[in-house]
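For this depiction, one protein chain was excluded, whereas all remaining protein chains were kept in their positions.
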Amino acid sequence: MSHADDICLDEMRHVRLGFPEIIYGEFKSADQIARLVATHDASGKDLLITRLDGSRLPPDLRGGTYDPVARTFTLRRHPRPPASPAVAIISGGSSDRPVVAETLNTLSFLDIGATCVQDVGVAGLHRLTDRLDDLRVYAVLIVIAGFEGALASVVAGLLSQPVIAVPTSVGYGVAAGGQTALHAMLASCANGLLVTNVDNGCGAALAARRILRCGS
Amino acid sequence: MSHADDICLDEMRHVRLGFPEIIYGEFKSADQIARLVATHDASGKDLLITRLDGSRLPPDLRGGTYDPVARTFTLRRHPRPPASPAVAIISGGSSDRPVVAETLNTLSFLDIGATCVQDVGVAGLHRLTDRLDDLRVYAVLIVIAGFEGALASVVAGLLSQPVIAVPTSVGYGVAAGGQTALHAMLASCANGLLVTNVDNGCGAALAARRILRCGS
Amino acid sequence: MSHADDICLDEMRHVRLGFPEIIYGEFKSADQIARLVATHDASGKDLLITRLDGSRLPPDLRGGTYDPVARTFTLRRHPRPPASPAVAIISGGSSDRPVVAETLNTLSFLDIGATCVQDVGVAGLHRLTDRLDDLRVYAVLIVIAGFEGALASVVAGLLSQPVIAVPTSVGYGVAAGGQTALHAMLASCANGLLVTNVDNGCGAALAARRILRCGS
Amino acid sequence: MSHADDICLDEMRHVRLGFPEIIYGEFKSADQIARLVATHDASGKDLLITRLDGSRLPPDLRGGTYDPVARTFTLRRHPRPPASPAVAIISGGSSDRPVVAETLNTLSFLDIGATCVQDVGVAGLHRLTDRLDDLRVYAVLIVIAGFEGALASVVAGLLSQPVIAVPTSVGYGVAAGGQTALHAMLASCANGLLVTNVDNGCGAALAARRILRCGS
Amino acid sequence: MSHADDICLDEMRHVRLGFPEIIYGEFKSADQIARLVATHDASGKDLLITRLDGSRLPPDLRGGTYDPVARTFTLRRHPRPPASPAVAIISGGSSDRPVVAETLNTLSFLDIGATCVQDVGVAGLHRLTDRLDDLRVYAVLIVIAGFEGALASVVAGLLSQPVIAVPTSVGYGVAAGGQTALHAMLASCANGLLVTNVDNGCGAALAARRILRCGS
Amino acid sequence: MSHADDICLDEMRHVRLGFPEIIYGEFKSADQIARLVATHDASGKDLLITRLDGSRLPPDLRGGTYDPVARTFTLRRHPRPPASPAVAIISGGSSDRPVVAETLNTLSFLDIGATCVQDVGVAGLHRLTDRLDDLRVYAVLIVIAGFEGALASVVAGLLSQPVIAVPTSVGYGVAAGGQTALHAMLASCANGLLVTNVDNGCGAALAARRILRCGS
Amino acid sequence: MSHADDICLDEMRHVRLGFPEIIYGEFKSADQIARLVATHDASGKDLLITRLDGSRLPPDLRGGTYDPVARTFTLRRHPRPPASPAVAIISGGSSDRPVVAETLNTLSFLDIGATCVQDVGVAGLHRLTDRLDDLRVYAVLIVIAGFEGALASVVAGLLSQPVIAVPTSVGYGVAAGGQTALHAMLASCANGLLVTNVDNGCGAALAARRILRCGS
Partner (left out) sequence: MSHADDICLDEMRHVRLGFPEIIYGEFKSADQIARLVATHDASGKDLLITRLDGSRLPPDLRGGTYDPVARTFTLRRHPRPPASPAVAIISGGSSDRPVVAETLNTLSFLDIGATCVQDVGVAGLHRLTDRLDDLRVYAVLIVIAGFEGALASVVAGLLSQPVIAVPTSVGYGVAAGGQTALHAMLASCANGLLVTNVDNGCGAALAARRILRCGS
């Protein structure tokens, strides 16, 4: 089995599309992770690993940082100064914070500035309606919600930017696992809502990047 | 097979609980329906049949009325004067009208006054928020919605009365059949929301009756 | 990320609807829980946290109490004398006790008196039928059942008060996770049955409060 | 393609186990049905076809009878005098009559006497409890129910004979198709309940025959 | 909460139907289990607890025995001499042994003799066909199988006794959890097959008892 | 019931967000459709109705046009000259044409130019790879595919623009209804793919409009 | 929209892999079908269309033949003499004949000889075991079965050739749609069983061709 090849491929693909290296870490062993980090460190390349349990981190992080809430590992050589926010991440409660954090870290890795608006929710609508003017300045809106995911419908009904809806696995009973939020977002009456897989904050950030580049 | 018994039973049960006779008509043959109507007519009793296709109506309605939108047949001997509205039925669009109509007809059969508020929806929130004070006067709120069913969450977040959520089978793709609206209503972040089966407007009306009697 | 805001919002929402503060604790970290408790203690406000593992409790409970069966944490400043019971909680077996306890603790937090009737079940119907007269005095009935959830149908067929059915995740095979009890309650032949999400004892209590206020 | 073989096989199988010929008719063409009937008529053998639409009946029934409610076709050469009832078929409402009729016709084809008790239901429990002594005389109980199927749990909780539960596809919303009744019967708290596929009245009759022979 | 009542009820129910006490142990706490065992020991009554983890066993078993494979606890005062086998339990492999053991222990608790035939399987059909004559002597056949559950179809096609099919949760991928075996058994072409919930060996034993009593 | 209100609302909402009027036609009666068309004609406003069966069209189309493949009705007062294409619609076969047509008609109604690339598919990859340079000039890519929906993954792996994936209900067996294509698109390894509900060509067009405005 | 392109592509693909042209006809309009047939006729190429309703056949079949059982249309210029059978198609009953016929017609279109063995089934095992030696001469076995699909497990347990299992949508209740047969075949204990989509006889024939070429 040729691990070096495995790493090469991902890199080549991203280089072609202009994306830096992002690796899905969930099913990789500690051994595989350690090799990935060492290879990137040696070649001086940036690296983001998502869905990585802290228990599988290599002993030597090679200067990278691990965020236990987002479960991301970031190796960044030449961090640029913070970009002005182009994306607003809107979520309803603190339970969705891991997905919010994964989205933020991925945007940051992609050099995209973002703001979090976390205290709005379907049950406290005035909070959202009070901030509509503030929200209009962001080019892309990412709505992150579990349970019944109604926040995405509400946001897309009130604002006209691109809205990326990320269902989360937060909830219990019929909401467990995120299927209800996912289906509610897909079935939304609000027009032009776009949806990612459950908990896929990284994918939402990458989609935001595609949209932001399309306008530049 | 003893059809008379079948009819008797339902009647006795409802009499005991104080409910007039309501029959689920969907899987009954035209023959069975005709017999039910004739029996009730002969004994001078009221009767409501739900989910009844017009094609299975008896040739002689015995003075009853059939509503093709609601698919209900009503035999009512001594209609009382209209009661003052105790229930508000809130829905977002005209596609849900069959379920709204079944709910209204059942409430009417139970001598409960009701008002319809049909032009509110998650995509036009100001319509709902503009009417909050009007809605506060109703003892019970019934929210009827298909697709992602977010309207129920919004209503329960804004108003403190009992809220009965009725998912409808209106929608396509993942919303087809009403499962998404049902699950979204069950998983709602809004507190104290209660839910019925898909398209069960009759059940919502009967539940409203239980609640209204509980306060009297 | 602005945790203070997060707490504020919930409070403001509940104050508006007249509900005291109830927080869903399942996906919150120990850190977030500790901050919530400290903030409420400092401001002298009541607090109920549901679905909270004992392992995430703060070291200093600030005078609150934790119930390991119900998995609830309660911070109550000025407990009132016990109210006379307005709600009867009906369940079939001791396996459903965690959901029964969550319902009881939430009702108590809301100053609503309740009685538990736990030794009735579909397999011992005479126990239920023997108590019908006793049960008629309660304004609201909450039926809590797992497996096939038939108890809810039976209770709603025998009594005319509002009946809130709470399916539980107790069971195995096709009953695992509570979907069978949930669907059976939604599909019940008994009229006017209202249903919550699986294991949602807290939601049933909040719905009972809405109903009890509606009659006052 | 060898249709004669196809017919032969079924016969040989049933002869070996002592069962007369029963054919599942749903997916067979009018042509195939006509050939089956003619072959059996020619060889003087009995035949029962289930789930057969009237539109696919052969022009010449060869002395057989078609029951449009049960959708069964029966060719019976030497009908025996009616047997004393060994099986009680218990159902709650007239909507389930097609499945009740298929069960009855199959039992009759197998020379097993049966009684129908159709006016009992979870919503009218006293009807069932009033008849418990009558029901104790039957060797086997078949309970046929749609919606939430709670009747099977109740019967098995009150009586000690073998109970065969047949879920039906009667219902709407989450009950549509019979999955909820099926799952509720499988998950029943009542002990020793046995279940067939949805709408499988024929299978329940054949199982009853196995049980009745086992005791003889 | 009245635990004594809880215990009483189950007992009274079983006494009425003639069943000794069997308790479902899966969701009960160690505390509840200890109380159940002590109460039965004190009153000299027999007790079977199913689906009980060894970690929740009371320190003092009061003379009962725990079977870690079957996860059953049995308290038996006056064990009778072994009955001659009336039931054959047929399974294909050693992975299903926990369910086989639960079935055996329940039958033994009910004083029903049983034989295990464990080395037959769809992939080794001659093993089954070689033993057909031996199997004909048993009054009831219980077939226990996971994966695709085809063994039940084969047995019911070859033998004419009552056949109770118990799907197990043994398998992976689409077979994980037992749904595939369950559905395959329900959908079986073989006639008169009866099915229990997944892994419900106890239920199969209780059903066998109903059948055996029906013939006596 | 206030139909005028119903129409008003939709209009007001769209006006606020800058969207012209689009109505979901599937569950509306011929009567409701006729009223909608007449009202818009009278007030001189544009209108697009989607998912409308030809059988429910009003006798007088008031100058609008109906497309039976797309099942859309368009009332357009002042059609602008065709815009230069900003969107490429990529699909694999002619079976998906109804969804392609709905997307095209919606884009046209929104004054967005589009090109169709319909002869690419996973089974003929060179067709897609041969056109990569042509495709790079479009600001937004909409990929429409049924069956296993793999085309969306391939396109997003090769091109860096925003990619909107629309699963279709084309297929049979496990693909029937579009769930497999939907889930495959959501689970795609390709980065930044965004997904709509099954067959939601209209939603994809509206999302494209949000994205195109965001860059202007 | 470029239909000519659409046709070209399929052809080019198949030519490259050496497959003649096969078109999936289910979602294509009568218009599209007529164009496909005319184009192929004009260019003298062979064509097979599957899943084609007779109602969408063109008026001029251009010498092709339509099989209403298989729902296939075949245009064959230079039919070769029948090949000696390399494939055995094994099915249990006449209900599965449409899928058997589609498989046969596809094999014939691919110049592969085949034999049908239709009178074997799990309920008549001796029929299958009596023919084992006959079946050993075929290079590839295709097993077609609905309901619980157990025949595939049995065949793969008795014979060592490649076995392709095709689940059919024949059945009712939990078997409706073919999911149970599909899952049972995938979960089979028998080793090395390979499975296609539900009712995909055409795919099984194409897979057989791949296998037969691999050995030549």
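In this document, chain identifiers A, B, C, D, E, F and G correspond to the written order of the chains, with residue numbering beginning at 1 in each.
Quick note on the criterion: a contact is a pair of C-beta atoms (placed from the backbone, for glycine too) under 8 Å apart; a residue touches a chain by one contact, two chains touch by 3 or more.
What you are looking at is a predicted structure, and each value in this text was computed from that prediction instead of being measured.
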Request  = Would you mind spotting which of G:Q32, G:T103, G:Q161 or G:T180 touches the chain that isn't drawn?
outcome  = G:Q161
Key: Candidate in contact with the missing chain, chosen from F:A34, F:V69, F:A83 or F:L125   = F:L125
Query = Taking the entire complex into account, which one of F:A101, F:I164 or F:M185 touches the absent chain?
reply = F:M185
Inquiry  = Tell me which of A:K28, A:R127 or A:R210 is the one touching the absent chain.
reply    = A:K28
Note = Missing-chain contact among E:H40, E:R97, E:H183 or E:R209 belongs to E:R97
Touching residues on subunit A - with respect to the absent chain = 1-3, 5-6, 8-10, 12-13, 24, 26-29, 32, 51, 167, 169, 177-179, 182, 197-200
Query = In the complete complex, which positions of subunit F touch the hidden chain?
reply = 92-93, 121-125, 129, 147-150, 153-154, 156-158, 171, 173-175, 179-181, 183-191
Query = If the missing chain were put back, which residues of subunit G would it touch?
reply = 13, 17-19, 22, 139-140, 157, 159-164, 182, 186-187, 191-197, 203, 206-211, 213-216
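FYI, only the chains that are shown with their structure count from here on.
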Ask   = Can you spot which of D-G, A-F or E-G is a repeat of the F-G interface, where more than half the contact pairs line up?
value = D-G
Request  = Please list all residues of subunit E that touch 2 or more other chains.
outcome  = 13, 157-158, 179, 182, 186-187, 191, 197
